[in-house]
Each structure stands twice: as structure tokens, then as C-alpha cells.
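Left out: one protein chain. Kept in place: all the others.
Take a look at chain A:
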Amino acid sequence: MSTTATLPSATAKRTPVVAHHFDDWDQQYDACVLGMWTFLVTEVMFFGGAIGVYMIYRWQYPMAFAHASNELDVWLGTFNTFILLTSSLTVALGVRYAHTGESRKVGWMLIGTIFLGAIFLGIKAYEYYTKFHHNIAPLLDLPFDWGGADPGPTKIFFGLYFGMTGIHALHMIIGVVLMAMFIPAAFRNEYRDGNSLGVEVIGLYWHFVDLVWIFLFPLLYLVDRAITAPPAL
């Protein structure tokens, strides 16, 4: 952490503005990065609660959940995983360019990340649409039409599916908005001095959002996928 923080002074063009209550830039940098990490810990607990509930019901109704999860499109899910991992690469490159002071490249990398995030959200929206189309979206008072066994637990599955991926998507939208706010500064060449703090913090957030998906994808799409046909109970 401190090695990256000393980079600005190595290029030594201009010192970034240090807020009044910090002693120096290193302190501000460390505090902001630790703040984001602490925030991400709260996010882990937040998603952890939802994942815990999902696991408990998965354990309670294994067959119903296995059959319900077969309704999800594993190929779209896989493609989205690929997209999101790539977006992690672009944001990591953005942080790297912020370190080296290549401000415009930071801007392009953020645009790339937003673009990939938008693709993910688009595909997610299409997946949601198909659920509505097949009447398996247990939202509001929409008809829930499940031909198979155990409609109750199946409804819980889809409820949690919409809940968890919905909260995840909301986090992505927040991330996209935040990143967009950095783009003008990047093209005004404001990261030329290696003042990477803001980009670094938003990068941490984006990586976390990726990581949540890395858990959601197998939990929702992959586990027990081998069970394809509903057995005659």
C-alpha cells in the first residue's frame, strides 16, 4: 500500500490536495483505502445473510431447488461471468494507469468497464424477462405458474434468485454511476500525477461486486444441475 502511495512523490510533479484533518497524503490514502475495505466487510455480512438463508432453504428443499435452478439459463450465466471477470481486468488496468499517470487511458478503461457492466445488466434484464414470460417470477401479484412439484419451495427459490441477483444488480448500477463520475476527471488529465486514490477505491468496490457474482453464479445456476428431469414423486 505504502509503495504505491509513494509513487506520486517519485514522479514529483504536483502534490495532491490533502484534507485538513490528515497529516499527509499517505495517511489520507491509507485511511480511504481502509475505509473502503471496512465497507466491503459490511457488504460481505450483508450478502452473507442472504446467502445463508439461501443455503438453509437449499438444504431443506434440495430437490425443489435443484429443479428450479434448471430453469435458469446456464449459458447466459456463464457468458455473464466471463463478461464480469473481464470488467475486473479493465478496472484493474484503470488503477494501473492511474498509478503510472496515464490519465486518458484511465478514462478509456473506466468506459470499458462501464460498457461491460452494461452488457451484464442487459443480459440479466433479458433473463428476468424470460422468467416473467414463463410466469415464474414470484413478484407482486403476478401469476406464478409452476407445473412441477413443490410450488412453495420453488417460489422461495425464485424469490431468493430475484432478491439476490437484484441486490447484486443494484450494486453494479451504483458502481457504474460512481465510475462514470471519474471519467471527466480522467479526460481532463487529472490522474497524470499518479493520484490514483479515487480510482483505486472504486476499483476495490467493483472487484467486490464481481466476487459476489462468483458466489451467486454457482449457488444459483450450477449446484445439482445434473438433476434434470423432475422425478415422479
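Note that in this section a residue touches a chain if its C-beta (ideal position, glycine included) is under 8 Å from a C-beta of that chain, and two chains touch if they have at least 3 such contacts; residues count from 1.
Rule of thumb we're sticking to: contacts and distances are computed from a predicted model.
**Q** Unshown chain, UniProt name, "Cytochrome c oxidase subunit 1", "Iron complex transport system ATP-binding protein", "Ion-translocating oxidoreductase complex subunit D" or "ABC transporter permease"?
**A** When "Cytochrome c oxidase subunit 1", "Iron complex transport system ATP-binding protein", "Ion-translocating oxidoreductase complex subunit D" or "ABC transporter permease" are compared with UniProt, the left-out chain turns out to be "Cytochrome c oxidase subunit 1".
**Q** Identify the residue among A:Gln27, A:Thr86, A:Thr130 or A:Asn189 that touches the chain left out of the display.
**A** Answer from the full complex: A:Gln27 touches the omitted chain.
**Q** Tell me which of A:Ala50, A:Ala185 or A:Leu204 is the one touching the absent chain.
**A** A:Ala50
**Q** Which of these, A:Leu139, A:Ile183 or A:Val223, touches the one chain of the complex that we don't see?
**A** That would be A:Leu139, which touches the missing chain.
**Q** Since one chain has been left out of the picture, which residues of chain A touch it in the full complex?
**A** Listed in rising order, the touching residues are 20-21, 23, 27, 30-31, 34-35, 38-39, 41-43, 45-50, 52-53, 56, 60-61, 138-141, 150, 152-153, 155-156, 158-160, 162-163, 167.
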